[in-house]
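All protein chains but one are shown in place.
A, B and C are the chain letters, set down in written order, and residue numbers restart from 1 in every chain.
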Amino acid sequence: MQVNVQFWSYFKELAGCAETTANLGEGATIEALLKEIYARFPKLAPAEKSTLIAVGVDYQPRSYKLADGDEVSLFPPVQGG
Amino acid sequence: MQVNVQFWSYFKELAGCAETTANLGEGATIEALLKEIYARFPKLAPAEKSTLIAVGVDYQPRSYKLADGDEVSLFPPVQGG
Amino acid sequence: MTRSLTLTSSPIDEAALVRERTMSCGMGAAAYFAGVVRGTEGEAEISAINYEAFHNMVEHQFALIFDQLERRWTLESVRVVHRLGVVKVGEPSLWVEIIAPHRVEAFAACQFLIDEMKRWVPIWKNPVK
Partner (left out) sequence: MTRSLTLTSSPIDEAALVRERTMSCGMGAAAYFAGVVRGTEGEAEISAINYEAFHNMVEHQFALIFDQLERRWTLESVRVVHRLGVVKVGEPSLWVEIIAPHRVEAFAACQFLIDEMKRWVPIWKNPVK
């Protein structure tokens, strides 16, 4: 299956792009996606612990099982206000 | 000595007037003044516990020693806002 | 800390007050409160409240509260407007502004000021039917 990944804020600079796609086995979790992303974009790895992850417009935990076509967003801590 | 006493809010209605004067012995306290006031304006007496007392523009306790010419204010709980 | 207290029998023009705001460039937070006359007082329906004040003592007691604000928090300014006389239902009787570096102290100071006002500032309400 394939998921779309968007980067926000300075994660765009660290990744060198605003979005990418990832091919994963059926039932892969966000955890598995992160492993794949960090292999391809190693500058994102040091921020792993503070990285926030959404699927669509909802936050999801690392254990969340992705589905084909999911829109995943990775971003640093938010700073509204 | 003589002190001036002002009533505020519904204490004016209870007293039937907005101000009065009281003659007291030298060194009399607010406590002594209240005794005198309640004898002359008995409708004020039931509100004694919640009555607030100022001399000039500062709150003072019952034990405060009055001086000749003091401006004493008696009023119910405040309700600003 | 800049202080401003206005006691007025005219309507409080909140929009004009907001437009007059000044904030230096270290300040990030402005907290406001507007207290508006409700249509009921206790059980009874009312049309207005007539506010009575012991004017000199109101000013002095607010000054003491401002002193406390200054001791407790680092604020740039406080502005308070309290309306006196007849205030119709739906109109503001109280307006407060606190300017501070951050929101936490702005909110804390704003609430402290109102709590202390309600305890110590000699203003009384007369409901108008």
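The criterion applied here is as follows: a contact is a pair of C-beta atoms (placed from the backbone, for glycine too) under 8 Å apart; a residue touches a chain by one contact, two chains touch by 3 or more.
Keep in mind it's a predicted model, so treat the numbers as computed, not measured.
> Given the contact rule set out at the top, which of the displayed chains would the hidden chain touch in the full complex?
In the entire complex, chains touched by the missing one are A, C.
> Given the contact definition stated above, which residue among C:Arg19, C:Arg71 or C:Lys129 touches the chain not shown here?
Here the residue in touch with the unshown chain is C:Arg19.
> Residue by residue, what part of chain A touches the chain that was omitted?
Chain A touches the missing chain through residues 6, 8-10, 52, 54, 56-59, 73, 75-76, 78-81.
> I need the residue numbers on chain C that touch the omitted chain, in ascending order.
For chain C, the residues touching the absent chain are 14-16, 18-19, 23, 25-40, 89-90, 92, 101, 103, 106-107, 110-111, 114.
Please note the rule applied: only the chains that are shown with their structure count from here on.
> Report the inter-centroid distance (CA atoms only) between chain B and chain C in whole Å.
So the centre of chain B lies 28 Å away from the centre of chain C.
> Can you compute the centre-to-centre distance for chain A and chain B, using the mean CA position of each chain? Integer Å is fine.
Between these chains, centre-to-centre, one finds 72 Å.
> In whole angstrom, what separates the CA-based centres of chain A and chain C?
So the centroids are 48 Å from each other.
> In chain C, which residues are in touch with two or more of the other chains?
none
> Could you say which residues in chain B touch two or more other chains, in rising order?
Residues of chain B touching two or more partner chains: there are none.
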